[in-house]
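Every protein chain of the complex appears in place save one, which is left out.
Now for chain A:
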Amino acid sequence: MIRQLKESLKANNYNEAVYLVRFLSDLVNCHVIAAPSMVAMFENFVSVTQEEDVPQVRRDWYVYAFLSSLPWVGKELYEKKDAEMDRIFANTESYLKRRQKTHVPMLQVWTAEKPHPQEEYLDCLWAQIQKLKKDRWQERHILRPYLAFDSILCEALQHNLPPFTPPPHTEDSVYPMPRVIFRMFDYTDDPEGPVMPGSHSVERFVIEENLHCIIKSHWKERKTCAAQLVSYPGKNKIPLNYHIVEVIFAELFQLPAPPHIDVMYTTLLIELCKLQPGSLPQVLAQATEMLYMRLDTMNTTCVDRFINWFSHHLSNFQFRWSWEDWSDCLTQDPESPKPKFVREVLEKCMRLSYHQRILDIVPPTFSALCPANPTCIYKYGDESSNSLPGHSVALCLAVAFKSKATNDEIFSILKDVPNPNQDDDDDEGFSFNPLKIEVFVQTLLHLAAKSFSHSFSALAKFHEVFKTLAESDEGKLHVLRVMFEVWRNHPQMIAVLVDKMIRTQIVDCAAVANWIFSSELSRDFTRLFVWEILHSTIRKMNKHVLKIQKELEEAKEKLARQHKRRSDDDDRSSDRKDGALEEQIERLQEKVESAQSEQKNLFLVIFQRFIMILTEHLVRCETDGTSVLTPWYKNCIERLQQIFLQHHQIIQQYMVTLENLLFTAELDPHILAVFQQFCALQA
């Protein structure tokens, strides 16, 4: 088992490693392993805190592995070796005091300390173990079947663990991210049921550990998962539904990312509601209410997840909710968190149903927060547009589209469109001409407005025209701008069109990034759909790089196999085969480098634009003497954090460039703090 433990650690499989350590601890309780040898192992664990030039997260994990086993075996170890244990404790304490916690604000779900402080996970665990020690290691929640067999087990032959040296830190070692413990309930929230164990009690730790473990084992099978959760042993002693809801939200809101895909938690909660219809829905409603009340200090990324969860959940229950309870948001500044939340939820609900349904489900007082009817806006549509430049061409195009014109026919109609930007047309053909783009995109999208499929067909059929008009960077930006003007009432359509345009290479990722930060979008800058588009764009870029890297790897492996076969067979003719493959590898290598460079450029553009608008805001506030902390600012700075958190693995590669080029010491401390918190995450 020790070998297994070493292998898990080397393979960066830390979850498995923790369970192994815990299992070994329980073997001490069964008298299979001698306590002193376990103590010796823990001594070695904690001595990792003395290592220098290693990431803090490495030291953290060994301390965590030690502390988290104590609820199981603390009593036994202390009884046998209290002096040694005291020494280990002292070392742990001094480490916990001196470790840095710059990363904590980035991982907290709420910025407020009330009603429940959002503690760093090691601090919380330390407090819990301290309390356990003070209570003389009395712990009542862990199942201890070996106690019944104590008289037999204590006669058994004990074994010593071989001495355990933690595997050294390597370049490839990736340690678990630090966490902040999510708390939303305490004993006052369920006054009638059994008492909820306090936040620093070890019972709370054990219950939460066990519930997280159930979810980890059964997350793919929601019926089993729900059944296992509600049949938690010892459930009569604790307000189980509250614990379950808290643990599920803890995972859903975890930063940087939930352990499992978001939608799983939605379906799990629905399943739990079905399983316990008399009790769980009420706890869930209570939780929703509490989350709503604390929106003002909730991290923007978590608010996004709350919006997605709540709208999807409502769609499974006929959108029934007591909206009047939330009337307080109607009198607030529309940019503040509560009204924004309700607006975004209603918009998502509409996407899962239809516009009239949303107007029907909310009280009339809420109509200001209802989404717009998702209709298309065609600027050449009515008589007043006669005077608009390009109007006649638009009509011409409309006729052409309806009579199934070809790309060439469209090109010839567009040739006559004057370019408002320059006096004489660059007669190479099609230089950037915003008016051409305007009439073409407006008319085509208007005619294809019926459904997503219609619009996609339009994009596919006239792909050639799109590519030509959008050849330059300005062209790409303008295509996006015009598309947005047409569909600004229908964010979902905007999102799917941007997705298709990237996939068919009409626009590139950097164009989308620049468009999002452009002045045309400033009014909608804090709306959720904008960030969904940006993150989706980054993800596509990331997937593209991975795909080409994989192709390169496969080609290299193929070549290696061919070489091996050649050395086995000594076949001269394979020289030629090699040549073709080597050429392919060279091409793929170039492709990979070009893709990686595009990816890096995308992130740099995004960071640059963030720094620009944030600095603008900060400078303006300084000159005006107003407070920096407006709702817009909170949203923007947390969106910057979100970029770091959601794509941290890729961004780690750019640390040096970011530090030297963008996040330099001259930067405003507000902005620099975000970068420093990010650096602290894996430091």
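Miscellaneous remarks
The rule we apply is simple: a residue touches a chain if its C-beta (ideal position, glycine included) is under 8 Å from a C-beta of that chain, and two chains touch if they have at least 3 such contacts; residues count from 1.
What we mean here is this: contacts and distances are computed from a predicted model.
The chain absent from the displayed complex carries the UniProt protein name "Nuclear cap-binding protein subunit 2", chosen from "Proteasome subunit beta", "Sodium/hydrogen exchanger", "Nuclear cap-binding protein subunit 2" or "Protein PBN1".
Within the set A:Lys114, A:Lys134, A:Lys220 or A:Arg523, the residue that contacts the chain not displayed is A:Lys220.
Which of A:Asp499, A:Glu520 or A:Glu598 touches the hidden chain is settled by the complete complex: it is A:Asp499. Contact with the omitted chain, checked across A:Val263, A:Ala372 or A:Leu661, is made by A:Val263. Taking the complete complex into account, A:Asn316 is the one of A:Asn316, A:Ser385, A:Asn489 or A:Thr615 that touches the chain left out. Although one chain is hidden here, its contacts on chain A can still be listed: residues 217-218, 220-222, 224, 261-264, 266-267, 270, 308, 312, 315-316, 318, 348, 351-354, 451-453, 492-493, 496, 499, 536, 540.
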